[in-house]
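Of the protein chains in this complex, all but one are displayed in their positions.
Coming up: chain A.
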Amino acid sequence: MNIQTTGAAKAVPPPGRGEEGRIRVENVNVAYGAIKALSDVTLSIPPRRITALIGPSGCGKTSLLTCVNRLIDLIPGANATGRIFLRKTDVLARDADLLRLRKRVGMVFQKPNPFPFSIRRNFDIVLTEFGVRRRDDREKRIDECLRAVGLHTEIGHRLDMSACALSGGQQQRLCIARALATRPEILLLDEPCSALDPMSTMTIERLLLDLKDSVTLVIVTHNLSQARRIADECALFWTECGTGYLLEHGTMADLTDRPKNQVTADYLHGRVA
């Protein structure tokens, strides 16, 4: 599949340069009750790049992802230790400001999950909470977000229709647009295309390539071709006795062409599942 950028994402103003958007993961362990899911992961995710987290099911990719925005707190019995730094803030610290954190770190899920209201209300709930009180300002922000995901021509004039009436691909782009409404530095994507058809998948991949100029993107995917198409960096997770760990991390080219590990070479060439 040939991916070309559309340039649509330029509407979202890029945040300041520098370390903003870098994620430093240090010795992170995750356990669900007595079951250890992820062991001692240390990883630096570069800003404004696409980093793919790949590996077989149950190796802790999603667990790591949900540590970054502390959504893991919603799972009863889950426990994450170690440190994850966004700039100088340790997000795993007990006193971390979760609302502020999640505003900085957006997330898109496997299944599109627009709120069951109108498209406009999907944004209004978020925008009014974050202080965009004037209707005109909200309209502008909605337009900006829809432009960023290339939806403004498709639904920009139908903001009062139910978000659930959109197609799966449109719903997923709407969810990305809604996540962009808080102007995050980082966007976490948990298999965002696994429920979508190939055409919608291509649209989203294009969109992610557009977005990476302004936002750090971390995508969990089972689709190795997708990782090759869009990822700059790649982290391969593996599992041993039910506990996941980071096997190898590097640029996509490093992992594909110069793997340090035989398992990496086999996995990326489809020789082990």
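By definition in this document, a residue touches a chain if its C-beta (ideal position, glycine included) is under 8 Å from a C-beta of that chain, and two chains touch if they have at least 3 such contacts; residues count from 1.
The definition used in the following text is that contacts and distances are computed from a predicted model.
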| item | value |
| --- | --- |
| Name per UniProt, for the chain absent here [options: "TonB-dependent receptor", "Alpha-ketoacid dehydrogenase subunit beta", "Ion-translocating oxidoreductase complex subunit B" or "ABC transporter permease subunit"] | "ABC transporter permease subunit" |
| Touch criterion as defined above, residue of A:48, A:178 or A:212 at the omitted chain | A:178 |
| Absent-chain contact - pick from A:19, A:129, A:213 or A:257 | A:129 |
| Contact partner of the left-out chain, one of A:106, A:150, A:169 or A:244 | A:106 |
| Residue of A:51, A:69 or A:172 touching the missing chain in the full complex | A:69 |
| For chain A, the residues touching the chain missing from this view | 69, 71, 74, 76, 98-104, 106-107, 109, 111, 113-117, 125-126, 129-130, 162, 164-165, 175, 178-179, 181-182 |
